[in-house]
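Take a look at the structure set out below.
What you see is the complex with one protein chain gone and the rest in place.
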Amino acid sequence: MTSISLQHFLILSFILFSLGTYAVIVRKNILVALIGIELILNAANLNFFAFSKFKNYQFGELAIIFVIIIAAAEAAVALAIFINLYRNFASINPDKANTMKE
Amino acid sequence: MATINLIFFSIPLSAIVGFILTFIVPKKIKRIYFIEIFFSLITLLSSLYLLILVLSKNFSSIHFSIDIFKLNSNFDLIFNYQANKTEIYLIFLTALISFLVRLYSIEYLKNEERLKNYFVVLSLFVLSMYGIILSKNLFSLYIFWELVGFCSYYLIGFWRHKEAAANAAKKAFIVNRIGDIGFFLSILIFASTYKTLDLGNISNAIGKEIYPFSQKEFLFIALLLASLGAFAKSAQMPFYVWLPDAMEGPTPISALIHAATMVAAGVILISKLFAISTAEFLLIVAYIGTITALAASFIALSQNDIKKILAYSTISQLGYMFAALGFGAYSLALGHLIAHAFFKAGLFLSAGYIIHLFEGEQNIKKIFIDKKKEKILFFSFSIFSLSLCGFPFFSSFLTKDSILNFSLIFSIENNNYFFSASLFLASLLTSFYTFKLFFQIFFNKKEHNFLNHARHISSDNKTLYLAPIAIFAVLSLFYIFSSTPFDVNRSFVLNDITSELKLLAIHDFYYRHIDNTKGDFLNALDLNSLEFNQKYIRYHLLTTLLSLLMFSIGIVFAAILYIKNILNPEKIKKKLFFIYKLSEKKLYFDELYDIIFVDLTIYLSRFVAFIDKNIIDKTIEFVSYSTKIIALLAKYLDKYLIDGTLHLIAFIFEFLGLLIRKIQTGKVQTYIALSVLIMIIIYIFITN
Partner (left out) sequence: MNFNIYDFSFYSLSFFSVIGAIGAVLSRRIFYALASLLLTLISIAGIFILFDSEFLFLIQILIYIGGILTLIIFAAIFLNLYNVYNDEKKSFGYWFGFLIAAIFSSFMIYLIYNESKFFNIETERVGNLISSKKINEIGKELIERYIALFHLFAIFLLAAVIASASLARKEKN
């Protein structure tokens, strides 16, 4: 039917995962970090999906459902935290959210 | 027996008591000297009594001893004192002279405010003199010897404001000290060898042939060392330099100490050692005595000060005594000592009287005394002078003449005419200078000098001056010695002394030497042999004639030069300039000692000071400098190394801390990155 194999999915998910990691670690914008988290989760979803499709991993589809639920909840809470952060430090730069003594 | 002991002991006891009482009685008391006069009178009477006993042959010797300590078998120190006839004579001599001198001093020093000190030290001196005479133990002798030296030092420098007197006292003491070192060393040698210092025990031990360090030669050295003390104290060559300077002291002191008693102590010491002497040692003594007799009379020729002339004549006569001892004529030496004591004391007291008359002028070129005004003085002085020259009928003729006889025999025996020639020449010179003195004072009227006429003393107590002088004059006549003026063998004094010689147990050690060393050393005289006695008689007449010849030559020359200016002494002086200078400068001994001892010491001390200043101080400076350098080094070491290490460690930790602290950035993304990293690592490890 198709020549798409497991490796295709895994590489795609790896690319998305690393881009998401990049966004989380390197970008100095909290919202972009949140975007990066979503990308990571999506990459994980794709991984689950690939394995459920190609390796008859029955729990894979349900895992996807649960991950999406988690993602939604976590995004809501994260945004609430970001709002607080913005209120306290007047910036969306996570480096500014730093009360360490220099 | 008990009375004799009592009377004998009263002599030292009264001397001690007199000394202590005079010492403790306060100065304010007038006529403090009466204590002294009283006690010395007691001493005089006791010794006179003992003398009478001796003369009447009723005397037996007295011993007493004081135990100091006794170590087990090693060493004992017992002070033995012995009074034989010889000692009685000497004690009487000392007692009489000191008594008369004290009387004289009362008048001579009557305006002196330190009179108490004078009498205290004087009595200490007399006490020590008794100690020397009586001691049979070398160490006790040494104690009194030192005491006598100290008293002499004090009394020479009695007028302490006079710088010359202070210097003279120092000189006397130092020269005496040098001799005392020798004496002390010999005491050590004797003590270590014989474990006792008693002369009798030592002479017994030598009889058993126990020598110091088990060799006979060391006995010679020990004796020589002891004799150094005697030579220093009796002002022999080369130690005579102190006696002329000692004339700075008061004249009674010169009479007592430096004419009659202390300078005789040397002779007494040698006579005590006579029992253990070897022939070589006595040869040395003879040489020293002869040289001294000649040299001192030579120096006396050019002197112009009364007391200096008398001082040199004392040295010269002492030389005679030592020479006599050296020839073996023990009794003649002591006899000459006794005779000399009387007339020399008389001469000094007369000199003191003359000085008093001229208010301190001592130069005979400036003095003239009218013999009609001072008759007693004139007669006494002439008696003394004749006795000094050994003129017959006077006391010293017997002894001096015999000494000359001995010297002749000694020289003939040994073919060495040095001794007799010197002694005869010395007698010539003696008569010359004696009569130079006599003529200058009494016959040579000085025209240009206002001191020509001595002031008439009416207020002074002349008796105290003249009486002692007169007494001494009487004692200078012949009969104190023997009943006939010419025959020495009849002299009771000398016979008494000679008989003691046998008691002293002179060992045939002395005589044995004569057999063993024929040809090596000069032969000693065997006084006991018949041969000697024959020789003595044979040469006696020759000696007497020779000595009379010497005497007449001397007096004639003196008369030529000094009476009525027949010949001008100044011209003679110019002709014999070199000899005159030699004589005047006392044979340059003082200059020699000055160079050797004083300049050397100054040079050495300057050298040492130079070393100290430049080397030692520089060394210390260097040490302190290097300490500074080291301290600086330590500072830098401390600052850079040690502190640097600490700083380095601190820096490392700070750096590490800073480094590690960078992990804690406070940025959330850093933490995320780290955790991702670690998870990757864990993941890799798990799957591998």
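Going in written order, the chains are labelled A and B, and every chain counts its residues from 1.
Definition applied: a contact is a pair of C-beta atoms (placed from the backbone, for glycine too) under 8 Å apart; a residue touches a chain by one contact, two chains touch by 3 or more.
Source: prediction; values computed, not measured.
Undergrad: Since one chain is left out of the picture, which of the remaining chains does it touch in the full complex?
TA: So, taking every chain into account, the missing one touches A, B.
Undergrad: Among B:Ile24, B:Leu659 or B:Ile684, exactly one should touch the missing chain; which is it?
TA: B:Ile684
Undergrad: Where does chain A touch the missing chain, residue by residue?
TA: 1-4, 6-8, 10-12, 14-16, 18-20, 22-23, 25-29, 31-32, 34-36, 38-39, 42, 45-46, 49, 51-57, 61-62, 64-66, 68-77, 79-84, 86, 91-93, 95
Undergrad: Using the document's contact rule, name the residues of chain B that touch the chain not shown here.
TA: 670, 673, 677, 680, 684, 687
Quick note on the criterion: only the chains that are shown with their structure count from here on.
Undergrad: Centre to centre, by mean C-alpha position, how many angstrom separate chain A and chain B?
TA: Between these chains, centre-to-centre, one finds 130 Å.
Undergrad: Please give the residue numbers of chain A that touch chain B in the complex, ascending.
TA: Result: residues 21, 24-26, 28, 33, 94-95, 97-100 of chain A touch chain B.
Undergrad: How about chain B: which of its residues touch chain A in the complex?
TA: 664-669, 672-673, 676
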